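In this view, the complex is presented without one of its protein chains, the others remaining in place.
After this line comes chain A, so read on.
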Amino acid sequence: MIHYELMLLLRVMPKTELKTVLKRTANMIFEKGGIIRKLENLGTRDMPYKTSVHGVVYNKASYFLYEFNVPPTSIDQLLDEYGRDIDIIRRRIYKKIEPEQFECTLDDELKPPPYRKDVLALVEQSKKGDKPKFKYNTGLDYYPFQK
């Protein structure tokens, strides 16, 4: 199953109301046959930019992060249902990124162009379009007669 992350920005409200909203949003995931792995409160703070949804302009929001597994087909339904919830200012679902190891290519990128691998590949590619050159098949690396 794919690991998803849901970023929820909720309207600032008292604790009891917040509890019901979180329960409601969590239940939507359970209804789709999903599992919640983590629920994190990232605090209440000023948003970097104001957002107007459901006819109200918001400058502050409570940030919540869900980590969950759900069938990929139900992601669209989830986003649609959250979009119609008037307590939710903004919602985004992303795939959880797995840490990956790779070789740093900075050293190669800092070389002068004729030594770079990608430039060499380009040169090689441009040679493919050249017209075929006639070969004399004399076994010599020069033309033996006067031209």
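In the analysis below, contacts are C-beta pairs under 8 Å (C-beta built on N, C-alpha and C of every residue); 3 or more make two chains touch, one makes a residue touch a chain; residues count from 1.
Assume contacts and distances are computed from a predicted model.
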Record-based protein name (UniProt) of the chain missing from this complex, from "Ras-related protein RABF1 isoform X1", "PCF11 component of pre-mRNA 3'-end processing factor CF I", "Exoribonuclease" or "28S ribosomal protein S18c, mitochondrial": "28S ribosomal protein S18c, mitochondrial"
Residue in contact with the excluded chain [from A:22, A:70 or A:89]: A:89
Option touching the unshown chain, where A:65, A:79 or A:120 are the choices: A:65
Interface with the unshown chain - residue positions in chain A: 7, 9, 42, 47-49, 51, 61, 63, 65, 89-90, 92, 94, 97, 99, 102, 104-107, 109-110
